[in-house]
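To start, the structure under review is shown below, and the notes come after it.
Heads up, one of the protein chains got dropped from this complex, but the rest are sitting where they should.
Let's turn to chain A:
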């Protein structure tokens, strides 16, 4: 199962965080700092999976932004690895060429996308049209 889903930039600033099990707020900041330190220290040649404390980290880098997902030992790293890319593709479709700023300015919308894809730590939807459907409904409501 997925324990947390993070987007952190190279400077260590969190751009999105979602915890599927409660973690206290001050522990979150510490965890995020450590996680990004772990990812930054790795070269491109090294694989995208790291064992970290009790769980595994699966990460992918997009420009200056890292997406790091913490999973437990039963979750499939490969599936999560693909999920990350799928997530980015959905963002890309919604924001048409997504950038870090899009994610910051529209944090709530990014959360909607993520919540459509991952629920209770499980991958629940991967179809881009279906993921974006509620968001389009929302946008239409906001327009009218």
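In this text, contacts are C-beta pairs under 8 Å (C-beta built on N, C-alpha and C of every residue); 3 or more make two chains touch, one makes a residue touch a chain; residues count from 1.
The criterion applied here is as follows: contacts and distances are computed from a predicted model.
Participant: One chain isn't displayed here; going by UniProt, is it "Exosome complex exonuclease RRP44", "Calcium homeostasis modulator protein 1", "Golgin subfamily A member 7" or "AP-3 complex subunit delta-1"?
Facilitator: "AP-3 complex subunit delta-1"
Participant: Tell me, which residues in chain A touch the chain that this view leaves out?
Facilitator: Residues touching the hidden chain, for chain A, are 1, 14, 16-20, 22, 25-26, 28-29, 74, 76, 79, 104-108, 111-112, 115, 119-120, 122-125, 129-130, 134, 137-138, 141-142.
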